[in-house]
Each structure stands twice: as C-alpha cells, then as structure tokens.
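The other protein chains are all here in position, but one chain of the complex has been omitted.
A and B label the chains in the order they appear, each numbered from 1.
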Amino acid sequence: MSRDYSCQSFLGEPAGSTFATIKVGIAGLGGGGSHIAQQLAHVGIQSYVVADPDRVENSNLNRLIGARADDVGHQRSKAEVILRTIVGLNPTASVEAIWGPWQDSHVSFRQCNVIFGCLDSYGEREQLERFCRRFLIPYIDIGMDVHKYDDGYRIVGQVIQSFPNCPCLWCTGLINNHKLTHEVGRYGDAGARPQVVWPNGMLASAAVGLFVQLVTTWGPKDETRYLEYNGNDLVMGVSPLLEHVRSETCGHYASSQLGDPFFSLPQP
Amino acid sequence: MCSADQLEEIRAICPGAAPMADGTLTLIHLPALTIQCGGTEATVEALLCLSSHDGYPSRLFISQRLAAGKLNWQTAVVLGRTWHTWSWQGVSAGQRPAQVLAQLLMAFR
Partner (left out) sequence: MNTLRIAASLLEQVRQNLSLPHPVAYERMGFVHCRAARLRDGILVLAETYEPVADENYVADTEVGGRMNGAAIRIAMQRSLTTGTGIFHVHMHDWTGIPVPSATDRREARKFVPDFFNVQPKMPHGFLIVSQDALAGWLWGGKSTEPAAFDRVEIGGRPIRILDVRV
C-alpha cells in the first residue's frame, strides 16, 4: 500500500520529492524526540538517522511516544522503539537507529539535511549545534523544564531554529557559560527531571512545523526562529528575545570552520 | 589565545602543535602527545582546550580512552570528530598553556 499524501498538497508540489529524499537526524529519543519521530513519519519523511543511548524504563512510559509496556520487560532500546514507530507508518523508510550517543555515530549525522536536538543538557546542545554549523546543517532544538517556585510548579519550554550563518543558540542566550558551569556543578544532584507528555507534544509539534516550513514552499522563511512555551497558561509565542538577535550577525562561528579539518584523500 | 612563545613551549612537549578553533573553543592540536599512565606510556592525538568547554575552564581531549584509575570519561565531538575527555575541574585557562596541559595530565598519575 502506497501512502496517500493528498491532504498535504497545500505544502506545494516539490514537498513530495523533498520528503522522499531529505535525510533527518534526531539526537535524543525521549519525550521530545519520540514525538518528533512519530510526526515526521506521519508527514512522510523517508530517511532518518536517530540516536539515543538509553533503554525504555518504566518511568519513561508517561511520555515516550510509541513505547509499550512490554518494552520495559524486553529491555528494548529507545532507538528500537522509534524504528518500530517509523517503519510502522512507512515500511519503506530508511532508518539508521543507533543505540548509543549521537557522538558515537557522528559520521552518519553528517549526512543529515536537518537535525533535531532533543537533549537533556546545555552542554549537549552546544556540542550538537557546533557540529551542525561545521557541516552546514540547520538545527532545531527543543527543550522543556519544570521549575519550582513558592507558588507552585511552572512548565516552560522553547523551540529554536538555528540556521547556518545566522544567529545561534549563544546569540539567543539559550547557551551561555554561566549555564554550562552551573550544569557541571549540579552533576550528580540532578535526580529525575520532571517530564510530562503534553508540553513535549506542543514543543515537538512546533518543531516539526518549523521543519516543514524549512523544507517546503509553505510558510514564513525566516532563518532564525525562537518560540517560547508557557506550560501553565498553555501559550506558545515568539520569544521577545528574537527581535534583539534577528538582525545581528553571528560572531560565534567563523565561516572557515567547515568540514573535517583533518580530512585527507588517500595519498599515493 | 596562545602567544608565539607559549606555542613554542607546547611544541617543545609536542612537536607539530598548532592552534585551531571550533566555534567558541580555542584549541591547540597536539598530533602526538605521550602520556605516562599506570606505568606505561601511551601516545595519543590530543586537543588542548584553552577556553571554557561544557562548564570546565580548560580541557584535554584525546583520541582514545586510557586505563587510568576511575576517571569519569565522556565522549565529545570537537572539530567534527570524536574525542574522549574526563571530568577534571579547577585548571584555569589563564595560565601558560604548558602549565594547563601539565595540570590536566595529572589525572593520569
């Protein structure tokens, strides 16, 4: 049975061929990454590189899209669950499902045309964006947190599109040395981070929407996109920080920092 | 940044050392660094990071993990390649690079 994408025809005629040929990377297959993978499979993306080092655990089942209760007993990896989700919708999809950190298979990620970062730390995000800049790959980052205040808990999140030669995560302030240092200082004290399914769904859906706008003729074509999510008021909107960075030139990545600086053809 | 005489100091330890950069990271590439580790000698390719990385003020990335006590190893992609590093705090990047390198290598003693 071949898929019927007629409901997506408003995306423009080249979308069909683009969805068939574009390669998408997803680093992190937890609450956010699993949502993204499922949605991309629905949209019709045919080629994936996905990576996560973890197995499915009981505590993941509250948010891991595509996971089943028996995955825990069978000690299945999250990568295996995502593979099952994607090919269940697209039997002909090519999925390189890596049970391990994305760093161990970075050569595969070089081939991606867009990479989604669904990672747990600022350090990991910085590293993945730096990789994407080196290989001219647009990067879409999502993240959510639950903060405790005197009057209760607040859910917050963000989706940021980082485009080569345009403002980066450092420019937007999502990454800074204070956060990275503070993160290292908290190592070992983190415990289980609060995570729930519906904010992940909101953020993942926005990220997939940005992706579709990036690869089809539909929708706005701004290079840098920064959406903030207020999970208590259930509101997603453009970050006011975006106006401060949109017109700036990114000074964090030199244009000559492309490719593998140690690359060498075999010498006779 | 590394001055010419500081670079020469590093080159005395590791010939061929050369400055490089990856995003906000200031690096010195060490093509063949010899590390004394557990009574044996290992020669690895390395990157000395003289700017803050992932919350650490300085860092040494090497091409392979070494059997050295109970280091908390991590894998990192720098310059588009996989390297290995470990948690080792408190080595200020404000010193001469050769001093930074020496202090980071204390992890293997």
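Keep in mind that, in the parts below, contacts are C-beta pairs under 8 Å (C-beta built on N, C-alpha and C of every residue); 3 or more make two chains touch, one makes a residue touch a chain.
In this text, all values refer to a predicted model and were calculated from it rather than measured experimentally.
When the full complex is examined, the chain removed from view is found to touch A. Think of the hidden chain as still there; on chain A it touches residues 14, 17-18, 21-22, 107-108, 110-111, 113-114, 135-136, 138, 163-165, 213-217, 221-223, 255-256, 258-261, 263-268.
Note that in this section only the chains that are shown with their structure count from here on.
Once the centre of each chain is set as its mean CA position, chain A and chain B turn out to be 30 Å apart.
Across the complex, chain B meets chain A through its residues 20-25, 52, 54-56, 75-82, 87, 89. Chain A meets chain B in the complex at residues 101, 103-104, 106, 110, 123, 126-128, 130-131, 133-135, 170, 177, 180-185, 187, 252-254, 257, 259-262.
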